[in-house]
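Pasting in a structure now, in structure tokens, and then I'll have a few things to ask.
Here the complex is missing a single protein chain, while all its other protein chains stay put.
Here is chain A:
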Amino acid sequence: MKGMTTVQDSSKISPFLVLYLIVSTQVGVGVLGFQKYIVEGMGYDAWMAIILAGLIVHLYIYMIYSIMRKADMDIIELNHVLFGKWIGNLINLVFILYLLILSLTVLRTYIEVVQVWMFRNLNTWIIAFFILLLVLFVIKGGFRSVVGICFLSVLLPSFLILTLYFPLQFAHFGNLLPIGDFTMKELVISTRNMVLSYLGFELLFFFYPFIKNGEKSQKWAHLGNFVTVSIYLVIGIVSFAYFAEPYIKEAEWATLTLWKVVELPFLARFEYIGVTTWLFIILPILCLWLWAASRGVKHMIPKLKQKRILYIMVAVILVSSGLFQTREEISFLNTLSSRVGFYFLGFYIPLLYIIMLVKKEVRKS
């Protein structure tokens, strides 16, 4: 048997596809309603937080690349090498749990959007079952198939950005003025909330060994993050210019509300199209995260088959997705995953970076 982290050349992907991987994991259900959370701190100056948070994420991507370049192995093995068997495994377990909770959050939040905007009485389990079936089907095709879905999921729904033209007709850019009316504390709150919307890039830890010429893909990763920042920025500014500030503070899904203005001769209520197309956007996230999680477990316990692990994970997510029913419960799920993500970003990645800086050489155990 070959080493666990050696990946065959034929299953590696071109460096430029990293752009799509990054964009498709970062843009998820967050886009539908991030405005409320960032306005919480800075008010209508929050567009600066979008940019600032984007820069922070650039920094994190830089750190991940320097870690991975030096380590030349994936994160599961790296944790073993750096922290020893027990602590390393514990960290891996937390990492995998974090991926699972995030997948569950994304799935449940999307289904909630569907239930609120399209089908009031839709059974969570039934729709989760079909979406997860799709996820299984994609992951069973291997990493290349997952990347293919990521690629298409950036390409196909990109027409949605054109719909911003309609609210622009009623936009008051005066809403954004005066600029600079915030305190440091408000800036920190907004930026923190915004960084959480960008989560997803940490999967680089998992798919880095799958990239042909991994080092060369760094510019694509940064470009991907840049694209994400631009998408958030455009949507953010348009919604600030369209909505009044008191409204946006209450709006659960401001982006979806923006679509209510879209008017076409053959189509009213564009949000129906928007919500259904959004399946394209959440699917790659679920696929990639569950792929990473199942692969992670497989590395920890090489005896198990990845397929089996995946089935178990999907079953767990399916069952638990139906347990969160009310808005408060789903909100709790969101808070939970963003907390975990926050600590993960704030402490783990910088810690790893510093350790790697200090260590001269990393050897495979």
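By our rule, a residue touches a chain if its C-beta (ideal position, glycine included) is under 8 Å from a C-beta of that chain, and two chains touch if they have at least 3 such contacts; residues count from 1.
In the analysis below, contacts and distances are computed from a predicted model.
In the listed set "4Fe-4S ferredoxin, iron-sulfur binding domain protein", "GerA spore germination protein", "Transporter" or "Two component transcriptional regulator, LuxR family", the entry agreeing with the UniProt name of the missing subunit chain is "GerA spore germination protein". When the whole complex is considered, the residue among A:161, A:179, A:268 or A:316 that touches the unshown chain is A:268. Across the entire complex, the residue among A:55, A:90 or A:118 in touch with the chain not shown is A:118. Contact with the chain not shown here comes from a single listed residue; of A:84, A:141 or A:346, that residue is A:141.
Against the chain not displayed here, chain A makes contact via residues 14, 114, 118-119, 122, 127, 130-131, 134, 137-138, 141-142, 144-145, 148-149, 151-152, 264-269, 272-273, 275-277, 279-280, 283.
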